[in-house]
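First the structure, which I've put down as structure tokens, then a few questions once you've had a look.
Omission of a single protein chain aside, the complex is shown with its protein chains in their original locations.
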Amino acid sequence: MSHNSFGHLFRVTTFGESHGVALGCVVDGCPPGLPLEADEIQAELDRRKPGQSRFTTQRREPDQVKILSGVFSDDRTGGRQLTTGTPIALMIENTDQRSKDYSEIRDSYRPGHADYTYDAKYGIRDYRGGGRSSARETAARVAAGAVARKVIPGITIRAALVQMGPHAIDRARWDWDEVGRNPFFCPDADAARQYETYLDEIRKNGSSVGAVIEVVAEGVPPGLGAPIYGKLDADLAAAMMSINAVKGVEIGDGFAAAALRGEDNADEMRSGNDGRPRFLGNHAGGILGGISSGEPVVVRFAVKPTSSILTPRRSVNRDGQEIDLITKGRHDPCVGIRAVPVAEAMMACVLADHFLRHRGQVGDRT
Amino acid sequence: MSHNSFGHLFRVTTFGESHGVALGCVVDGCPPGLPLEADEIQAELDRRKPGQSRFTTQRREPDQVKILSGVFSDDRTGGRQLTTGTPIALMIENTDQRSKDYSEIRDSYRPGHADYTYDAKYGIRDYRGGGRSSARETAARVAAGAVARKVIPGITIRAALVQMGPHAIDRARWDWDEVGRNPFFCPDADAARQYETYLDEIRKNGSSVGAVIEVVAEGVPPGLGAPIYGKLDADLAAAMMSINAVKGVEIGDGFAAAALRGEDNADEMRSGNDGRPRFLGNHAGGILGGISSGEPVVVRFAVKPTSSILTPRRSVNRDGQEIDLITKGRHDPCVGIRAVPVAEAMMACVLADHFLRHRGQVGDRT
Amino acid sequence: MSHNSFGHLFRVTTFGESHGVALGCVVDGCPPGLPLEADEIQAELDRRKPGQSRFTTQRREPDQVKILSGVFSDDRTGGRQLTTGTPIALMIENTDQRSKDYSEIRDSYRPGHADYTYDAKYGIRDYRGGGRSSARETAARVAAGAVARKVIPGITIRAALVQMGPHAIDRARWDWDEVGRNPFFCPDADAARQYETYLDEIRKNGSSVGAVIEVVAEGVPPGLGAPIYGKLDADLAAAMMSINAVKGVEIGDGFAAAALRGEDNADEMRSGNDGRPRFLGNHAGGILGGISSGEPVVVRFAVKPTSSILTPRRSVNRDGQEIDLITKGRHDPCVGIRAVPVAEAMMACVLADHFLRHRGQVGDRT
Partner (left out) sequence: MSHNSFGHLFRVTTFGESHGVALGCVVDGCPPGLPLEADEIQAELDRRKPGQSRFTTQRREPDQVKILSGVFSDDRTGGRQLTTGTPIALMIENTDQRSKDYSEIRDSYRPGHADYTYDAKYGIRDYRGGGRSSARETAARVAAGAVARKVIPGITIRAALVQMGPHAIDRARWDWDEVGRNPFFCPDADAARQYETYLDEIRKNGSSVGAVIEVVAEGVPPGLGAPIYGKLDADLAAAMMSINAVKGVEIGDGFAAAALRGEDNADEMRSGNDGRPRFLGNHAGGILGGISSGEPVVVRFAVKPTSSILTPRRSVNRDGQEIDLITKGRHDPCVGIRAVPVAEAMMACVLADHFLRHRGQVGDRT
């Protein structure tokens, strides 16, 4: 058991606070012999890095990753750096911990934040920048996800921001290439423009807004996941729900399935070319009975609006006195944006773990 | 790691297939000294038992539970049966495994079912009644949940069916007492009548429909749950997603939070009478930063329609031949109904586990 | 985490008390497609069964095992019963719980027994026959071990009683065939005669004696085990130490290695026929750096004398009063004898677990 680890055969333990010395993770159980360079991890981190547009926090963190262990290169590896099967420790030093007066949040509980619950649980709290509850922890997840992708090379994992506040994309216009062309990871160019106007207004008003992210994994072989408490969808639900501010997760049709009849929901099958069935639909989001079907695995999750806003809110302080609170400081007006690469990382980690677990139980015939 | 266990300090391992000899569970880590009678577990099981109305499967299973271990009584316990701190094994023997010709589902894959994925994973499958993928496994969860309730005596856990197909309840009419008065666990008498008419039509047509269940835990102390991968909401998401046919889970406002602004979503606080803050809203569903806030914990999940229907569906068989398939047999037209006591059980197990984990880390000051 | 489970990918959870309804286990993670009949498990249980000679407890338990789940047979399996990859629950009902007056041990603590520590920990204790602390629990382990052997078919696991009280075998006379010919699992016919005379005297005096058991696994492929806390020898040490009454465990030369010099201890290597090194010695007991070397894995462990003896011992009762205590009842004068099949079972379970873990991380090239 561990409060700060996830996965079993591909196991990730993260550490670090927003304004501490460093944050990072230990990836345990990674197979040996996989090429892994810091640059590759860095490329993923750069996608999540703050301060890349006016729509994310203005904290300037280079988020430079260092590999502390678990890799090796010599002339026999042809100079390539390979994983060795031992734990891979990754560290990101904090550099832009702006020296500031924390006296307000030190003693007060920001509504919607974890300030009160951390105090209630631990009786002590590193309040600087949110401490351990800061979304800064997700940098470590993205780093781990870059390793996980190496474990499952045939699988393509991509995510997109499909809703921001009241604005949703038009699925008919979905274009994965568009995701890299706007600061929102939005797959619909028209919606991206709507997001831009909308978020500018939110930002200027010192407000914030929620979002919905969709993650899709293609090329997942059938057979990953295990009944009953090792279900692939259950692990994905936990993985996504563990991301900061997430309040809902769905697989395939998700909540919409509640309104469907059996005839409409069950994905029919025909004979496929590769000896596997070909599914005529994917209401199931690629998972049946907790086990992957070979169809794309589709997960969606909802992120609540950041609680750090400029509008005064009623609250209390540590002494129980009633106060009105404004949260200044550098914050993301829509944390959903930077959650997109995090979502991909969590999907990669869960799939890598289940790939290894499956191989352990049934061997290489996967 | 275990494919068939959940929880850590309060740990439940289930076993058994739909038409095997027996199913059951082992509850490990239960505190000693708690009164526990088979009757109490039976009472919970009877709520989930099939064949109690025309709206659930007509399989007749008494679902009689036996306690095999972990309890003790003598004159010093005053004749009361108490838990001893050792593993509590619970067994339910299968009795109504109707002898039938399984040749069709033996060789064919029911669309929307786990038939294909089990074969893809394991290369072998107990197809009788769905084997391990049958919702019959949830009887073991309900039994475990009855034990879990003993661990957290001050907490009230209740669930209700808040949507069936297109019909949702009116939250203004929510009445917990109503839940026990209709065969749907519906908290709104008017909605219950709608459900009845609707489900009769579904049932007569050999179809099926999805549903939404809401589970509420009141009296949860603040402080349960732990960052980052031991978050209370992440564990609840996994627990609910692991229930058969569940495709989506949300906490508090859930997906609706995506459309909210920060001002509207953050639950404001005032000073409470007991020294704790009093929250002026519960958009968060009782969980902030993965830790309980003291407000009611509110979880909702969506269940897809049963895939076993009388309308012929296109499918393939084990040999890859294309077929048309009708699923006869005894099935629930809306599996959401019997998921209601299961949801309560999962909530109880997760809270019991987190209660013990929290006590382990910080002691009795909870 | 679980107090009553061991293993990870091949995971065994046991339950049950000496005089409860039943005891048994759930084996989770077993690969699918392995032939498994109750008879095969029974054959192992029969080796451990009490009452087979005058040298073990006279309790008469048939120890009849029932498979409750996780196996399947039909015409497609050719009538053979195969594992399905789902949890295998095994149950042994207790039948010879002699109705007796437990008033003495109910209130008193037998010196050397777990009576006091169970009370100190749990505040309650099933004292009938020792409850959960009884060696009767090891029947469940033997059953699990029979399943584990199926997972690692190329490995031969055998154990023997190499010392009883002051009498040790002569290793030059070691003959595995002899083990089945005497009631002590002794590999040296001369020593077996010594054991017999000695134990008869012990038994008649109502005393008891300790023993040393050696377990050897041949055919273990190199590569099983993992640094640092998944070392094969560390897991074997825990597995053996968890057997009732065990007070010491050693691998290969064990404690004798402390007195050796580097030149004498390091097993030299030559080129082998199969492309693997051939070791010229096995001081290491088949494990180097926590990983199997391909040489036989050799584990030895010491069992203390049963504490239940007829000589009065000073003790206290629950109320803290000083008493003199004699333990009557049916007991093994040397619990080491029946520990022999238990040792083999534990070895099998640990190796099966590590085999699956290794395959998970590096694939089938094992």
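Letters A, B and C mark the chains in the order given here, with residues in each chain numbered from 1 onward.
Rule of thumb we're sticking to: a residue touches a chain if its C-beta (ideal position, glycine included) is under 8 Å from a C-beta of that chain, and two chains touch if they have at least 3 such contacts.
Small disclaimer: the values here were computed from a predicted structure and weren't measured.
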{"item": "Which of C:Ser5, C:Thr56, C:Ser69 or C:Thr84 contacts the chain that the document leaves out", "value": "C:Ser5"}
{"item": "Which of C:Ile169, C:Ile251, C:Val297 or C:Ala348 contacts the chain that the document leaves out", "value": "C:Ile251"}
{"item": "Chain not shown: contacting residue from B:Pro166, B:Gly272, B:Pro312 or B:Gly360", "value": "B:Gly360"}
{"item": "Per the touch definition above, residue among C:Gly78, C:Pro153 or C:Pro166 touching the missing chain", "value": "C:Pro166"}
{"item": "Residue in contact with the excluded chain [from A:Thr13, A:Thr57, A:Thr138 or A:Gln361]", "value": "A:Thr13"}
{"item": "Absent chain, residues of subunit C that touch it", "value": "1-6, 8-9, 14, 109-114, 116-118, 120-123, 132-133, 137, 163, 165-166, 202, 207-212, 222-231, 233-242, 244, 246-272, 275-277, 280, 283-285, 287-294, 302-309, 311, 313-316, 320-322, 336, 357-358, 362, 365"}
{"item": "Subunit A residues touching the omitted chain (full complex)", "value": "1-5, 8-9, 11, 13-17, 20-24, 26, 28-29, 32-33, 66-70, 72, 74, 76-77, 82, 84-89, 91, 106, 121-126, 131-132"}
{"item": "Hidden partner interface residues of subunit B, rising order", "value": "1, 8-9, 29, 31-32, 85-86, 226-227, 356-357, 359-364"}
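By our rule, only the chains that are shown with their structure count from here on.
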{"item": "Chain labels contacting subunit A and also subunit B", "value": "C"}
{"item": "Geometric centre: closest chain by C-alpha means", "value": "B"}
{"item": "Rounded Å distance between subunit A and subunit B, as computed from the means of their C-alpha atoms", "value": "27"}
{"item": "Computed distance of Cα centres, subunit C from subunit B, in Å", "value": "38"}
{"item": "Centroid distance [mean C-alpha coordinates] between subunit C and subunit A, Å", "value": "45"}
{"item": "Where subunit A touches two or more other chains, by residue", "value": "1, 8-9, 226-227, 357, 362"}
